[in-house]
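As you look at this complex, bear in mind that one protein chain is not there, while each of the others sits in place.
Labels run A and B following the written order; every chain starts at residue 1.
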Amino acid sequence: MGSSPSIFRFISTIFPWLFFFSILFLMGSLFWGLFLAPTDYKQGDAYRIIFIHVPSAILGQSGYIFMAVFGFICLVWRVKVAGMIVRSIAPVGASFTLLALVSGSIWGKPTWGTWWVWDARLTSTLILFFLYIAIISLFSVIESKQKADRAGSILALVGVAIIPIIKKSVDWWQTLHQSSTFSLSSSPSMTADMYLPLLSCVLAFYLIFLVIVLSRMKLEIVQRERSTNWVKDFYS
Amino acid sequence: MSELLKTKNLTCKRSEKIIINNLNFAIPQGKNVEVIGSNGSGKTTLLRALLGLVPETEGEILWHGKNIKQVENNFYKSCFYQGHKLGIKKSLTVLENLKHPNFPLISKKEKLYSAAKKVGISDLMHRVSSNLSVGQIKRIALARLLICDFDLYLIDEPFTALDNEGTDLIQSIIAELNNRGSSFLVTGHRESELISDKIYLGDTDE
Partner (left out) sequence: MNNRSNLTQWMLLILKKDLLLSYRRAATYMTPLIFFLIVVTLFPLALGPDKSLLSTLSPAIIWVTALLASLLAVESIFQEDYRDGTLDYFFISGEPIFILIFIKVLGHWMVTGVPLLIAALLSSLILFMSKDIIISLFISLFLGSFSLSLLGALGGALSLGRSAILSAIIVLPLSVPILLLGSATVFSAINYSDYSVYLFYMGAILSLAIPGLSLATVEAIKLNYE
């Protein structure tokens, strides 16, 4: 795999292009979803929050899986850049998970009348958020960056093995305590003119995720190698 | 004379900083090597590098002429290592500390007593270790050397925190084990009276 300077240069080269493309794509997708897509016959315009809620939930989960994949690479092949990627993803994934939780609860208020429901999916998302927080606090506590990268990678790998078990057990938990009458699981049936803008929003969120992670990586590389000559040359 | 352990261009780094640079030395069977250097000169790092506990290690370490990675198990099982931290449990008695060392030492109970007698702690056997002085704790660690025979003893700073009597004791123990064919690699701040090859680490080395 490439060394830090070459990766840094690569990111620097593609970054402006990627940045503007992603912003345009996101604005287009959101405009399509929030204004052009048809109104839902049952929920009215309130349903439009799915164009934010669903992509951020997907990104929250994919972010964790990405972390585990790069964590594996970091641990097994000792690739330092993979460790930096894990560190860069953690807060971004946590933010998207938080966005999913907040948008979900905003969506819940008009639709089901409460801000929070102990629904299986919301509960697993909340636990996912806590898993991110665990990794982020590990990163912030361990002083040596490379050590912290590997500690976070270990936790990400263990977490990704446990997430399916968490999901399954939360499902059981819900069937066991059937006191709650609400469920977010019955999502409205969607037609293609709602589905396509959603797909486009998901793609846009992936791009934005990539942009933020890459910019954090750039920062990470510069911070770690600030005393080297190539960094000094680059900024002089 | 066969060489027990030999290094070829051993280089150790920590966070990309070179601590030990291109070190070549050999420990012949039944002989001693003493590593001398000030604090922070890499004495402990050298011992730990030989044991494979330092990840950024380059060069070759040979055990009986073979690369140590290929005969790792054989090497570990014939080595007695004692670091700075002695691994003496404060809430156990002296006897229990001898019975439960840091790694299995297979022997009979009489052997434990005779080892304790040799280092002069035999009347402390049932005392709890937290009530002992530093020198007495150090003697428990010394007694452990005598429980079983090993080919190579790697001891980090055996002479610190010991009085003259203790220093003489170590030298006689080393001499005794040398006679049985064991070798020693010890570290220290200054040269001891030990009959050994000397390796100087740190600023004086350059």
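Quick note on the criterion: contacts are C-beta pairs under 8 Å (C-beta built on N, C-alpha and C of every residue); 3 or more make two chains touch, one makes a residue touch a chain.
Keep in mind that this is a model prediction, so the values were computed, not measured.
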item	value
Chains on display which the left-out chain touches in the complete complex	A, B
Identified contact with the non-displayed chain, of B:76, B:113 or B:200	B:76
Contact with the hidden chain (one of A:10, A:31, A:115 or A:130)	A:130
Residue among A:7, A:30 or A:75 touching the omitted chain	A:75
Touching residues on chain B - with respect to the absent chain	51-53, 55, 72-73, 75-79, 81, 83-89, 91-92, 96, 100-107, 148-151, 180-181
In chain A, positions touching the absent partner	75, 127, 130-131, 133-134, 137-138, 141, 147, 150-151, 154-155, 157-159, 161-162, 165-166, 168-170, 172-173, 176-177
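FYI, only the chains that are shown with their structure count from here on.
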item	value
Whole-Å gap between the CA centroids of chain A and chain B	51
